[in-house]
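Sending over a structure as structure tokens; questions will come in a sec.
Here the complex is missing a single protein chain, while all its other protein chains stay put.
== subunit A ==
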Amino acid sequence: MGILNVLVTVSLAYVLFLFTVAFFADRSAARGRAKWLQSPLIYTLSLSIYCTAWTFYGAVGYAARSGVEFLTIYLGPSIVMIGWWWTLRKLVRIGRSQRVTSIADLISSRFGKSNSLAVVVTVIAVVGTTPYIALQLQSVTLALEAFAGDVAKTSGGPSATTLWLAAGLALFTVLFGTRNLDANERHDGVVMAIAVEAVVKLVALVAVGLFVIWGIGGGVGPTLERISQSDIARWDVSGGRWMGLMFLSASAVLTLPRMFQVLVVENEDERHLATASWAFPAYLMLMSLFVVPIAVIGLEHMPEGANPDLFVLTLPLSEGQNTLAMLSFLGGFSSATSMVIVAAIALSTMVSNHIVMPIWLSAQGSTAIVAGDVRHVVLLSRRLSIMGVLTLGYLYHHTTGGGEALASIGLISFAGVAQTLPALLGGIFWRGATRIGALCGMVVGFVAWAYTLFMPSFGPEVFLSDEFLRNGPMGIGWLRPQALFGISQGDPLVHSIIWSMSLNALAFFVGSLVSFPTPLERLQGAQFVNVFDHSTRPGSWSRGMAEAEDLLVMAQRILGPSEAQSLFRSEAASQGITGYLPETTPEFLQRLEREMAGSVGAATAHAMIGQILGRASVTVEDLMAVADETAQIMEYSNQLEAKSAELTRTARQLRAANEKLTQMSVQKDAFLSQISHELRTPMTSIRAFSEILRDGGLDEAALAKYAGIIHDEAIRLTRLLDDLLDLSVLENGQVSLNERIGRLGDVLDQAEAAAGIENSRLRVVRSRVREDLVLYTDLDRLAQVFINLISNALKYCDAKRPRLEIAVRDLGDNLAIDFVDNGGGIPTASQDVIFEKFSRVGSDQAAGGAGLGLAICREIVHRLGGTVSYLPGQGGAAFRVLLPMTVVRQNRGS
């Protein structure tokens, strides 16, 4: 009774000590002064949760029952650790680059962030781990019983002890496992406490070992003597079982949720693996060093029927070494609690992220931002999950009554969680692996495991009847759980491993081959398998309509307001923006998703951001942007397209230029004949009449008339030369404008008179009121333009009653003066060229113009700051002179 009280007191003090360690480790980590927390030593010690109470107590029992076979449990992990470069390094790199929170998260991420896959892994993990947790509870209970003898029964029995233990562990885990929710999903306090426990259990076991060898065995020599005489030393090795056990323990290091948690999730630095690769096997060696001596001496000293699983405890007790026994108890207690705590954290993360949160989110409707404080919900769901996991462990223990030998429960668990191994390894080494394959493999393997090992392990009549076990379901012999297809291996464990793993691997392989990966799966597959080539980030979000504000609202609820705000602020600052709302660049969205993945898991984070972005998955464009080659091809193709477009443009321009040149060449030829004609025609008259005059014999009237003709034609020639000169001057920009004030109406009157309207058939229609504008411009040049346009109407209007309307319009920025006649107009084809020099429509010569008029007009109006153009569709020839409003000084009409 006395010793039990002391034991309970010591245990409570120990727990209090662990609390303190965890608390201060958390504190200093939060303050950023935790460099020593992140040493490779702590990392290595934290890996020792591999050595649970099963190892602490059970290894001796195992050795007592099966000899050196227990070594396989240490050899498997040692091989994996020593070969860390190939597998562990990759897992850790992936874990870090993808912010993986659990093994379920990793497998789900790899296969296109599929939540159904995560659920399967989670179920396997929970089912596989629950017996293991029960095992820890049982070991502590058994240890207590060993101390207490009959006393335990009076204090409520082992079941009550187990219950209290489970509750206490749940409390500790809740307190330190869910203190904070951060993106890294690291628990510095817990890791530190585990490291301390690792030291305690090693010291305890070594102390018992030393005591056994020197205190009981009488030194190294005699002890070795005894060992070699015992049955244990007999090298009785079944090759198949050894291979199977080593395979199991090796895969357990990778796939056990708690091992994944400390190996990958809690890893601070990839380089720690290098240290752990030799330090952890060394730790295991120390742990196993004294197993055989303790077993041998225990078998000798302890009474027949004593539980060899408890030799570590009962040997010192029987020798009256109560303090040593208490240390041994604390070692076992440490092993059990550290395993349970980490397992509960790992499982609760998985259950919460992949089962509770998705259900909760979908129950909340589709909009993540409208929901309440997700952060609070996540913590609550984690805590409930932890309690749920421990409750399951307790119930398992309670149901099975703790009858099993510790080691076999451990192996059954190993075989269960090993079902995720093909999907895990396939996922990180084989790009062809698909979600369907992973799903098939795990489900098939899990079912095979449950059928051949898990359910029969409860013994006949719990799940399966004795009849069922011996003769198969409904008497179908080849379906017997422990001898599938009639192949009885003799060893149910090896039989189950072979069948479940080979069926698993086969289903995984075939499923992957026949199914087609989604774009996201391809992307993730490439990133996982080639994680060392490019540590780029997964599932890029293309910059969409995501409202930074919506994202902030959501992030605040998941990450906590201050963390979310500082994240947004730092991102904004790095983009050169002040305030809390950065541009939603793909990089930022990835970063945000990563941070959130730590709280709610990758799949959920991806889905939540997807909801805000308004789309559920990565599009083809995103994939293309990520894949380097594809991006390059796109780039190249874009360049080609641009080049091609440029070429087309150039070709079009060249064609247009060519057409224009051809036209100009035709015009130049036409001009040469034209100028020849224009010069020669007056010359002809002048020559002919001068000869007539020279011949003499004319009367006075004829003389005067012919001399007049010669005079007129000489003037015509002069005018032609003047026009040419004028145009040349205008074109060369040498003209100086003589700007002055004048009335538009007056200018038009003057032009009308100069064009000789008075003696013609052409009727000019004007609106004098609108013309009542005062202009400041070169009025003579303007008049010249008007004269030309009026003369054109006079010459070319072919209507029976020719009529010219001159309309003045205010177009806002411009003043328009339109000259519209009622003739046939100018053919569309010619409208482009009429303003060119020497162009004349058709061969119409009637008025003897040289085809310079409109060219001169264009140049003049251009000098005056305006334009002159042909107005099509006015029912006749129509010209519009546009002058800038700036020339208008005063509107007398208004």
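Brief remarks follow.
Methods note: a contact is a pair of C-beta atoms (placed from the backbone, for glycine too) under 8 Å apart; a residue touches a chain by one contact, two chains touch by 3 or more; residues count from 1.
One rule holds for everything that comes next: contacts and distances are computed from a predicted model.
Choosing from "Response regulator", "Spermidine/putrescine import ATP-binding protein PotA", "Sulfurtransferase" or "Cytochrome c", the protein name stored in UniProt for the chain missing from the display reads "Response regulator".
When the omitted chain is restored, the residue from A:Ala688, A:Ala754 or A:Leu871 that touches it is A:Ala688.
Considering the whole complex, the residue from A:Gln229, A:Thr399, A:Ser673 or A:Thr828 that touches the absent chain is A:Ser673. Contact with the omitted chain, checked across A:Glu713, A:Asp726 or A:Asp821, is made by A:Glu713. Listed by residue number, the positions of subunit A touching the unshown chain are 672-673, 676-677, 680-689, 691-692, 695, 709, 712-713, 843-846, 848.
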